[in-house]
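A short worksheet on the structure shown next.
Removed: one protein chain of the complex. Kept in place: all other protein chains.
Letters A and B mark the chains in the order given here, with residues in each chain numbered from 1 onward.
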Amino acid sequence: MVDLPEKKVGIISCSGEGCVEGTISRVATRLVLERLKPEETVTICLPLFLAGGGEERAFAKYYPTITVDGCEKLCAKVGTERYSGKPAGSIVVTDMTKSPRCSRPPSPRKLNSESLALAEKVAERIAQEVDRVLEHWR
Amino acid sequence: MSEYLQTVFDKFELRVRKGYCYTEDGLWISMEEGRIRVGVSDYVQRTGGDVAFVELLKPGSTVERQAEFGTLETAKTTVSLLSPMSGTVEEANGRLGEKPELVNSDPYGEGWLVTLAPRNLENDVKTLMSADGYFELMLKKLETEHRKLESR
Partner (left out) sequence: MKAGKRKKVVVVPCSGIGKALGSVGREATYEVVENLRKGVTDTTCLALIVRGDEETLQLVKNNRCIAVDGCPLQCAAKNVELAGGDLAASFRVVDTLRENRKLKPKSVTFLDHDGQELANLLAEQVAQKVDELLKR
């Protein structure tokens, strides 16, 4: 592996418009970037990454990545594996919903209090994964 | 050999074009047979964000060193462009009216801003930095400010 000057982790999130879990995935990732681990993380734009974005793919090639997917289609995880390599961590939002499933807000874009709480929980989970990956990297 | 000095910050590659001179604010200057061409560095366009508007002094306007000759307006902020030299604006890049994104996509090439006929070249050039000097300054800024480039 290339000797890199900074230890940073790339977070690759889906932002699936079709389901609330996609929005949760996106919000959780942003919470990590802005609040929980701002110095340790970088966001990778998934469509740009999949379409061949040079900077996104270069980063994912040399830095560890954590994928965050809303649903079982696993766009972020599959894409990362295809174009970069196995991600260091992988989170699927639907795996984290309690049973019974949290009630669905009227629209994928508007998170109700329950889904917002889930986004916070997912964000915490991502942050834990970041710590684990960085610890392993040292 | 590369035309650029470069470093990586977050996922972004930041480049400084060799052979140009620079101001501390991140404007580059290239000398072209008695006239100078001016633009912004990779660092300035990256930290400023996607450019939506470019306002520049019209050809024929005179400007003093360190006076404003234009602005870059992005979704996030407005960057004041301070002239590296005293002189007269000869040309303003007319393409930037319709395609301001050229400042982002090609800051050292098609995203140039103005050309100036300098009035005090010998003295004003002493205030400028070499590419190496600006590169070091840029590294220092990245280190001390530790900003997240995409979220500013």
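Definition applied: a contact is a pair of C-beta atoms (placed from the backbone, for glycine too) under 8 Å apart; a residue touches a chain by one contact, two chains touch by 3 or more.
Everything quoted here is computed from the prediction, not taken from an experiment.
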Which residue of A:Cys75, A:Ile91 or A:Val122 touches the chain not shown here: A:Cys75
Listed residues A:Ser13, A:Ser84 or A:Ser115, member touching the removed chain: A:Ser13
Selected from A:Leu46, A:Ile66 or A:Val133 as touching the chain missing from the view: A:Leu46
Touch residues of subunit A, complete complex, unshown partner: 13-18, 22, 26-27, 29-31, 34, 43, 45-48, 50-51, 53, 73, 75-76, 78-79, 107-109
Contacts of subunit B with the absent chain, listed as residue ranges: 49-50, 52-53, 73, 75-76, 101, 104-105, 150-151
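As a convention for this text, only the chains that are shown with their structure count from here on.
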Contact set on subunit A toward subunit B in their complex: 5, 8, 10, 33-34, 38-39, 42-44, 55-56, 58-59
Residue ranges of subunit B in contact with subunit A within the complex: 8, 10-13, 146, 148, 150-151
